[in-house]
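All protein chains but one are shown in place.
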Amino acid sequence: MHIYINDIKFDVNENDTIIQVADRNDIHIPRFCYHKRLSIVASCRMCLVDIENMKYPQPACSTIVKEGMRVNTNNRSAEEAQKNTMEFLLINHPLDCPVCDQAGECELQDVSLEHGDYKSAYKELKRTVIDKNIGELVSTEMTRCIHCSRCVRFGEEVAGIKELGMTGRGEDTKIETFINEGLSSQLSGNVIDLCPVGALNNSLYKYSARTWDLKQMSSISSNDCLGSNIFYHTYNDEIKRCIPKEDEEINLSWLSDNDRFGYEGIKSEERILHPLIRHNENLEKTDFNSLSDKFIEYLEKYSSGSCAIMSAQSSCEEMFLFQDLLRNKNVRKIDHRSKECDFRYQKNFPAIPSFDIKLADIQSLDNIIIVGANISKEFPILSIYFRDASKNNSTNIFSLSTYEFEENFPLEKSDTLNSQELENYFTDSNNKSNINLDKSKKNLILIGPAISYLSNYSNILNNFSEYAKSINANFALLGDQANTSGAWAMGILPHRLPGGVSIDDHDDSYELLSNKDDLLILYNLEPEYDFSDDNRIVDKLKESKVNIFFSSYMTESIKKYADIVFPLSTQVESSGSYLNTNKKLQHYNKIINPLGDSREGADILLGLCNTIGKGYTHDSIREKIKKILAEINISNNYVQIKNLMKNNSSDYLEKMIIRNPNSSNPTLRRCNSIIKTHDNDDYFSLPSNKDVSSDDKFIFNEKNNKFKLTIKQKTHTKPINAVLVKIGGTHKQKIGAYSTEIDL
Amino acid sequence: MIHDILSENVRKEIDSIRSKFPHDKNKSSIIESLLIIQHENRGYLNEELIGALAEYLNVQKIDVYEVATFYSMFNLKPVGKNTISVCTNVSCMLRNSDQIVEYIEKKLKIKIGQSTKDNKFYLKDEMECLAACNGAPMMQVNHVNYENLTFEKIDKILDGIKDD
Partner (left out) sequence: MIKVCTQTFDHKDPSSIQTYTKLGGYSAWREILNQQTPKSQVIGVIKDSQLKGKGGAGFLTGLKWSFISPNESQKYLVCNSDESEPGTCKDRDILRYNPHSVIEGMLIACYAIGASVGYNYLRGEFIGDQWKVTNNAIKEAYEHNFIGDNILGSNVSIDIIPLIGAGAYIVGEETAMLESIEGKRGMPRIKPPFPAVQGLYGKPTIINNTETIASVPYIIKNGIDWYKNLGEGDAHGVKMFCMSGHLNKPKVIEAPLGTPFSKLLDECNGILNNKKLKAVIPGGSSVPVVKGEVIMDTPMDYEPLMKIGTMLGSGGVIVMDETTCMVSVLERISRFYYAESCGQCTPCREGTGWLYKTLVKIRAGQGNQSDLDLLNRVANQIEGHCICALGDAAAMPVKSFLTNFWDEFEYYVEKKQSMII
């Protein structure tokens, strides 16, 4: 089938609209309401084009092609129509371009220059709209709105919660939220990109630069294991804003709010700007060289008596160098799983845990069981795919979790369970309400990162793997941090070298935080936030002889316990690569220079390696990583463990952390506007075998540590007898390490 | 709590409205439910009522708010107890409806669009034709039609409305 646009013949598909054909072939048709990822409303009337034998020009965005159709996008009739629409749009649009952030990239401005008339015959008063506060992230200037409704459709169709709506009618139509409400969707920032004019603006960026002065650089998100593609816009070595980089494999045209605004934390006052070394009571400034010497000296001294824990926020380069350095000095206890406490699964774990399905193929699944994850909150981009699957393919989505999560896609069934119930979900024959999936369908079981925090993680993995296998389901593991897959592949593990190569002499009763180690190395980890068992880590810090930190931010515990502190630059101040959950290695470049004397982790580690005679270069490391990854061979993610003991934890309460996506990234924890907008507290849920009610005091027993809890409020009803304890990601006070009593 | 905001009676009526539509089409009940709620709340809606209906129907609040601001019979601010709508569209205009409005404005000492001080009357600025063109000039008082109006007739109708 073919049509003619401006007398040129084009091949077209049956259900193409004119604008799709034009876009594919770089023929420019102005538009406002049309967006390729939103439904078509054809309301702005900007894309009117002339079609042979039609009395009036027709909207290109909604007109479906017909064999032999002759379209003209720039003859008199089309141009007249476009000019007229422009004139209408401008009558009520303020002429405040000089003070508008959109200026320079305003679609209205562009189209007006191209198609509009400079003089307007409109002499009446312009409409003005009083602005309302819709939150910290998106600021409004609603007088500028041209009613394209992209923002409203985005909420309904993509974000899955409609927060902005169209109210009033006729000329008084407004875009607003319900009376006093702010935006709360984790995808809310996308309306800034969608808005073709300066009505919805980026609060962080507002009035801070002019668009034509900005430099654009691409990067990769560090806020979840999907690795969204992003562009940073900088001016004078400062990040001014962040927008999505189109990527058909991952984030499409979208970004989560964490990704968009997450850089705010790099400017935190807590940033460590110099190498520090302990002198008596205090940490004092020093230089890198003496720090490196000291570090190597300690390594040599304590060698196998060391414990090194590295965050999976680190790049593959850092990871490779870190383990290489340490293994050279005979350090065997190397790990990244700071939030885990059950490691019995580890030998049977895949070399690269992953989400083994292309995101685009989620659409073709029949059933998905989510285990222990709040997709909309933890993986907002993934939730878009889930929503589409449910909408377009009627995919049934089930959720099994420790808390009643709300999702922005429909759930076929949602069960709230404690860890024990979860473990037995598919093995307990008495459990009648269980999900029964058809073997002949395309099924997926997805294990969320929060499950790894549980003390019966191994049992859950094993049982769900078994079930998955029995119904031919894909078994997927979502990483806790940006580079969790990388950490497994790069050997940030006690029992495996890079490439998943096993080390034989490994001990089965491995516990990360239990034994006394002389030297403790924490890389990009904050004891306050990054350990679920924070009593233990504080004990460890106290007990060890020397504590070495690599960190971007100063915290109370670092101040108190560190002997040496290497000041790390943050991700946007570094280059490196992440292995995302789809096993895609994505490289990112340094966007701005490191603050103060902080340094890229890879630089520090490379230096350290070379002082012991390694002779690495950044390029050689990159090549090594590629080679290692190419050699890894995995067929599936099933984790089946022989001779697994049933977990028995009934004699004490177990805390189940409801994972807060902020908790995985130190920079994200320090973004004030995100924290104010989204509910960013960490939660514990405490299933108890006695009936818990308000004002109950009871002892909370976390393995060997005890602390007292007073229940002021019981915020949820399931699982039965559970208590939800809210602890702020922002609060300095946290259960365990710093307080034994918590008021709720 | 939603049960304190929407009376049992209202909830029952909403339930019966719901039964008119397919079971998964809760939004469809918004318009009629709002009419009921507005009626019970002396002629106007507020944030709390809109929120409560949204919760009761399990739809987003903004969905209800969008509807409440679109249809002209919904008032989002308090208005007088008895609504007077004088049709001023073409057919009525040709039969002097403007004088009818003027007369009522004077009589009630308000301008069109306002409510009387004692909150007894609300003189709605009616944009639409009220579909009684052959009885022009006409008005609706609480949605009851009065046609072929004269000043005397208006006096009789409005004076006949009791305070309650």
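The letters A and B name the chains in turn, as written, and every chain counts its residues from 1.
We adopt the following convention: contacts are C-beta pairs under 8 Å (C-beta built on N, C-alpha and C of every residue); 3 or more make two chains touch, one makes a residue touch a chain.
Just so it is clear, the structure is predicted and the values come from calculations on it, not from any experiment.
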Practice task
Looking beyond the chains shown, say which of A:R45, A:K333, A:H495 or A:R599 touches the absent one.
Solution key: A:R45
Completion exercise
Sole touch to the unshown chain from B:H3, B:K20, B:R42 or B:K111: residue B:K20
Fill in the blank from the handout: Cross-chain touch to the chain not pictured, restricted to A:I29, A:V49, A:A81 or A:I384, is A:A81
Completion exercise
Omitted-chain footprint on chain B covers residues 20, 22, 25-32, 34-35, 59, 63, 66-67, 70-74, 85, 88-91, 93-95, 127-136, 140, 142-145
Practice task
Mind listing the chain A residues that contact the chain we can't see here?
Solution key: 40-46, 48, 55-57, 59, 62, 64, 81, 84-85, 87-89, 91-92, 121-122, 124, 146-147, 149, 166, 168-173
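In this text, only the chains that are shown with their structure count from here on.
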Handout entry: Contact set on chain B toward chain A in their complex
Key = 47, 50-51, 60-63, 65-66, 69-70
Handout entry: chain A residues within the chain B interface of the complex
Key = 161-169, 177-181
